[in-house]
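A short write-up of the structure that comes next.
Removed: one protein chain of the complex. Kept in place: all other protein chains.
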Amino acid sequence: MLSQAELIDPQARTLTVRIKRYNPEVDEKPHWEEYKVEADGHDRVLDVIQKVKWEQDDTLSLRRSCAHGVCGSDAMRINGSNGLACKILVKNLRSDTLTLEPILGLPVLKDLIVDMKPFFDHYKSVMPFLVNDEQPPTAERLQSPAERARFDESTKCILCACCTTACPPFWGDRKYVGPAAIVNAHRFIFDSRDRGAAERLEILNDAEGVWRCRTVFNCTSACPRDIKVTQTISEVKRLLMTGNIDLDTAPSVVIGN
Amino acid sequence: MPQTPRAPHAYQSGTLARIVDGLRYGGGIGQWSWLAHRLSGLGILFFLIVHITDTFFVVFAPDWYDHTVAIYGGVWFDGHYYWPLRWAFRVAELGLIASVVFHAINGVGVILYDLWPKGSLYRKPILWTVQVAFWGIMLVTTPIVLYPLRKAPDQPAASRPAPPPAGVASVVPGR
Partner (left out) sequence: MTARSTGRRIRPSGGYELFMWYFMRLSGLALVFLAVGHLFIMHILNNVETINYAFVASRWTAPRTGWIWRLWDASLISLAVIHGFNGLRQVLYEYLSAGGRIVAGTVTWALTAVFIGAGGYSILMFQPDEGFIKEHPLKIERTTEISSASAPPASQPISVAR
């Protein structure tokens, strides 16, 4: 229960919001604009942006849908790092300046909206669907809890592109499939019901596949779903080396994180 | 800037712009380690090329070799000693050692992430161990490498072009 004092938020503050704006009909390249917003400590960054849009400048464009960290629409670069605007609270911001940019490495359509097509093309390239041509059983394809737990980590992905656009190798080489695609390949490769592992690994065993990964870990710290992205990529790398689809579940605790 | 609307087109930054923009990314110490690993690796490769080339002189031109390595001690091809040359090479030597030490320690970290099944779960401890080990080693190494700079070299004029007569040691007594 929040007390009355907490409801009248003592952490309310005036934020200087710097937004990288781009108007595709007029601008040659993006430019910065500044807004002053009175924000409450319990406001989300998304609320701050909407205050700008609704009260100060309605030409500001952004993508957002559920606003609760499930749909993955409002991924953007917040104070330098990628994240979902709807999952970051104003009270957790370190300074009174809030810097907002579109995620880096995808074409900017307008303001904070990027063209997600290259990202989804990479996603599709790893066959993110169940492949199994065997005769289906009369009931569903059964799986033990351990087998299900094996790929639990990578089922959490919401395809927000926070990880892929946080990845320095992706900034350099946009043909790299990127962490998100590898996570989604991992989700099916380690699924005991799937039979398409060899084909997916063939795609990932390439200069544009897992070997582009330089273990920078920007993806892991950017993931709003706390997927241990680098760990899943490492698991695919080791699978490529050994050929053994093992059952060892990734430990659920990240040490020291 | 024209204010007339035109057919909208998406903005795509160039590779260089993305790399520069990426430097502002809040990847913290992990991203800086990646960058330092890459730059130190390229630096070491540059030194390696130079070093293989100068060592190649030993097989066909011993005097070239001695002239070349004498530059390191601040003796230019004209046989004169220039202290800024020596200082510059000492600092560069320190840079080389720092690069190799960092690349080695951080490289072991990368191997742990990739080959040890639980390695990437221990990212933070590994990152900090790399930092502590690197700065610890450099703290000890830096004074050792820079110590000879406290005074001029013992035999600045002992090098070419006037070689000492055979049998006379070029080591100045009372060192």
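Lettered A and B in written order, each chain numbered from 1.
Rule of thumb we're sticking to: a residue touches a chain if its C-beta (ideal position, glycine included) is under 8 Å from a C-beta of that chain, and two chains touch if they have at least 3 such contacts.
Only a predicted model underlies this, so the values are computations on that prediction, with no experimental measurement involved.
Undergrad: With touch defined as in the header, list the contact partners of the absent chain among those displayed.
TA: Across all of the complex, the chain we cannot see touches A, B.
Undergrad: For the chain that got dropped from the picture, name the residues of subunit B it touches.
TA: On the side of subunit B, residues 15, 19, 38, 41-42, 44-45, 48-49, 52-53, 55-56, 58-59, 62-63, 65-66, 69-70, 72-73, 86, 93, 96-97, 100-101, 104, 107-108, 110-111, 114-115, 117, 141, 144-145, 148, 153, 155, 163, 166-167, 169-171, 175 touch the unshown chain.
Undergrad: Residue-wise, where is subunit A in contact with the chain that is not depicted?
TA: 147, 150, 169, 172-173, 192, 197-198, 201-202, 205-207, 209, 211-212, 237, 239-248
Everything that follows uses one rule, which is that only the chains that are shown with their structure count from here on.
Undergrad: Along subunit B, where are the residues that touch subunit A in the complex?
TA: Interface residues on subunit B, with respect to subunit A: 1-3, 5-13, 15, 18-19, 21-22, 24-28, 30-31, 34-35, 110, 113-115, 117-125.
Undergrad: Which residues, counting only subunit A, touch subunit B once they are in their complex?
TA: 22, 24-30, 77, 79-81, 104-105, 107-110, 115, 166, 168, 171-172, 214-218, 220-221, 228, 230-231, 234-235, 237-238, 248, 250-251, 253-257
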